[in-house]
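What you see is the complex with one protein chain gone and the rest in place.
Entry: subunit A
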Amino acid sequence: MENTKCECGHNNPVGTALCEYCGKPLDEGGQKNRPLEMRYEGKARRSQTRTTSLVDRVWRFFSSVKVAVWLIVITLLLAVPGTFLPQENMVARPEVFYAQEYGAFGDLYYRLGLSNVYESPLFIALLSMIGISLVVCSLDRVIPLYKALKNQQTTKNIQFIQRQRVSCSQPMTEAEKSVMLDRLAEKLSRKRYRVSREGDSILAEKGRFSRWGPYINHIGLILFLLGVLLRFLVPGWYLDETVSIREGEVKKLPGVDYYLKNEQAKVEFYDQDEMPEGSEQSMVKEWKTEAVLYEKDPQTDKLQKVNEGSIVVNHPMKYGDLLLYQADFNTVTDAIVLDVKDKKTKETVGNFKVDLNNPQEKYRLDNGVEINILNYFPDFVMEGNQPTTKSENPNRPAFVFAVDSPKLDKPERSWLISGTDLDGIHQNNRYEIDLKNLETVHVSGLMVRIDKSLPIIFIGAGISVIGLAMGFFWYHRRVWLRWKEGTLYLGAHTNKNWFGLRRELEQVTEEADMPLQFTPQQK
């Protein structure tokens, strides 16, 4: 074991750089004239004193600022390429999207996993390591720092004072000294320093609390990361779903036991006089859904209203932890009205309305005319030679009808595909079915969200900012004065803003009638 006893008699732990008691530099490696390294007051930290076991080594790794910075830098670099192309959550079919849109580059991008880089194991591992590092480094430093700042001695070793970055000495007789020390103490406390005096020594200190800023910031960050972690770990803490509800419809919300009625969905455009002159496009002013939220009574199975109101972009509906956001707005065809014409008599037989979301099988018209729906394709496509539907949404409805009437020997087949002219294949039919009009309806696309870790996340962010403000807008300044054998020594340290410290000391010494110059030559 090394001998770490200081000449003042204090026994320091191994790894101590500055004597805990008097501040005398202990570990001298031929750097006698450089200013002292004041970080953590020269205290020994766990990461430096215990280095043998595996735990020690892991601790040492995560407590190293150098490691932390490289973790941050690697995370940053990895985040960059993810912004070049849209991420997978923004596109419809990632497997084909990237190659199709961006060619070979897109394909490579997808294969390298850059299209989903923020959810990649590597990225998550980096964030977790930063999190671990935050915990370890803070514990490693904050305790020694706290102890050191709490147990400060007023009388410091002369070497300690002389080797501060801001320091000077002044010959002074014993007679002058006590008046001068009094005066300096008074001027310093007027600058809001807390002054303590011990014989011929003075310690003046202010803004110590700013030293806790970085750690409070780190705690906030840890809390933030913890919040993000919890939402993945705790079941029921996180829900992210979407739902489309037509005007007038009541629908169960995905993932929760609530039902929502879309009473009205509205879109509003800016007036011409609200737009800049000369612009021709119309711009949306507001999307809005008037909605009623229901909960199902488990006994009676009846829906009970629990909340109602409007959902507007930037103003979600809140109920407990449930949040409903206006995310999308569409106008879709809801029903079509069809005309039936007798080609022989050139007379209209009548019309009928088909609800596209719920068509009937049979429609009866006047004079015994009857329409049967043989087949219905809400979202019509041809796959090879087979007609089929892409989805359940009536984006491109197509029908096969059978028309029957007393005037026919046997029912006639008739096709109707929206947006397609099929007159050719119906030449031999007596009855013609034509589109009369469309009935449209507004559909609200809503996001259904639960995120119970939000309070933790935002409180973490808030604490973090408070810590930053403490650490950056205030400074920890200390001034040591000591008279010894005909000389007054002054040394000062700050954790930032040396310029301000020097100027302050120049003012203080000037006011105390002992003007000293601390500022290096400059302009």
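Note that in this section a residue touches a chain if its C-beta (ideal position, glycine included) is under 8 Å from a C-beta of that chain, and two chains touch if they have at least 3 such contacts; residues count from 1.
As a convention for this text, contacts and distances are computed from a predicted model.
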Chain not present in the shown complex, as UniProt names it (candidates "Cytochrome c-type biogenesis protein CcsB", "Nitrite reductase large subunit", "NAD-dependent aldehyde dehydrogenase" or "NADH-quinone oxidoreductase subunit K"): "Cytochrome c-type biogenesis protein CcsB"
Contacting the left-out chain in the complete assembly, out of A:187, A:449 or A:493: A:449
Touch criterion as defined above, residue of A:323, A:354 or A:416 at the omitted chain: A:323
Given A:274, A:409 or A:485, the one touching the chain that is not displayed: A:274
Touching residue (missing chain; options A:160, A:287 or A:363): A:287
Interface with the undisplayed chain - residues on subunit A: 37, 39, 65-66, 68-69, 72-73, 75-76, 79-80, 82-84, 86-87, 89, 103, 118, 240, 270, 274-277, 279, 283-287, 312-316, 323, 325, 327, 447, 449, 454, 457-458, 461-462, 464-465, 468-469, 472-473, 496-500, 520-523
